[in-house]
Every structure is written in structure tokens, then in C-alpha cells.
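Missing here is one protein chain; the remaining ones are kept as they sit in the complex.
Let's turn to chain A:
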Amino acid sequence: MAADSATFFMVMATGQLECADIPDCNNAYCKFMLVHGDDWHVLDGVEDGITQITRKSSGPNAQLVWNFPIDVTYKSTNAFGWPQLILSIFEVDALGRDVIKGYGCVHLPTAAGRYVRKVRLFRPLSSSLMQQFTSWIAGMPAEFSDPKFPASGEGREVTRVRSTGTALVQLNIITKDMATFGYSEEAGPADQRNERSGF
């Protein structure tokens, strides 16, 4: 059954949006979306989703827990445009409005294995002091007009952000036909240092 050369390779990602730790945010949901290059196609699963609205537990290690499943399978002919997971976390405030609390982005790992990714979050700052003041009065801080902005490198030089908190994502990756397609065998989760603490 195993062919000597494949015409495409497959990547399956499963996992979950586990939790987030954001100061001054008690009641929030997370929108996630996977973006990829032109050579990638979804075989199965959904690429975007929206979690429940969760409230922080009480206690010293209070976190926003979502435990939301991610399950998607891709096929591709080119590793360029490897899928990225974008998180946007919104707080539901006392008036029922959705207030942006942070954006984050991470590439899916390129080697098979189990990974826990700590995603640092950031939100944009208003471009002028006047807008900063009006958004403070209105209680609605600036958002990105394009939710896919965190996944692209363009226009970053004119963006000012404030980093706020982190999110934890679990990802399990399995690949098929990468080797027969010509890609080298890879080491798994190389360095666990990045997980759960610090960078």
C-alpha cells in the first residue's frame, strides 16, 4: 500500500484551547481560527470556532478555562503557508458588550508529537491620544479590523500593542506521507522549555 512517492501530504491536528490567564478579565470567550496558505486544503474538521463564555474560578490560581476541542485535518503539496492558529479573546462586560482582551497567534507544530503551547496575548493601542481617550470613555478599546492580522507580518511596523496575559493550547500533530513526499524526518517536541513557564 505504501507508495514510494506521494502526490500530497497530510497533517492532522487535534487538541484543545485549554485556558487563559489574563489580568483584570473575569468573564470571557475565545474565538479561534486557523489560517493557511493557498496550497493547503481542509479535508475534515472545522477551522474556526467560538467557545463558551467562562468565568474565572476563585482562588489563587484562577484561570479562564475553556477546554474547547480543536480537530482538523489538512492536505497540502507545499509546506509554505503552514497553518497558524489565531486566538482572539473577548470579555463580556457588565453592559453585555464584547470587549477585546487579547489576540494571539501560533503556528501548528511541523513535527508529529504532543505540544503544549503558551501563547502570549496582545491587544492594539489606539493610534492617537484622542482615540485612546474616547475609547477609554466608551470602554471599548481598539480592535484589529482584520481578525487575521496577527497571522501576517505586513503592516506590523505601524502597530503598537500592549501585551496582556497568556493562553494555553494543547496540540497533537500527526503527519502522513511527509517522508515519501521528500521532507526529512523530524525531531518531535524538541525543547520543552517554552512550556507553561516563561518563554
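Here is the rule we use: a residue touches a chain if its C-beta (ideal position, glycine included) is under 8 Å from a C-beta of that chain, and two chains touch if they have at least 3 such contacts; residues count from 1.
Here is the rule we go by: contacts and distances are computed from a predicted model.
**Student:** When one chain of this assembly is omitted, its UniProt record names it as which of these: "B9 domain-containing protein", "Mediator of RNA polymerase II transcription subunit 8", "Centromere protein S" or "Urease accessory protein UreF"?
**Tutor:** Of the names offered in "B9 domain-containing protein", "Mediator of RNA polymerase II transcription subunit 8", "Centromere protein S" or "Urease accessory protein UreF", the absent chain's UniProt record gives "B9 domain-containing protein".
**Student:** In the whole complex, not just what's shown, which of A:R97, A:R114 or A:R160 touches the removed chain?
**Tutor:** A:R160
**Student:** Which of A:A20, A:L34 or A:C105 sits in contact with the chain that's absent?
**Tutor:** A:C105
**Student:** Applying the definition given at the start, please give the residues of chain A touching the unseen chain.
**Tutor:** These residues touch the chain not displayed: 37, 78-82, 84, 104-107, 109-111, 119-122, 125, 150-154, 156-157, 159-164, 181-191, 193-194, 199.
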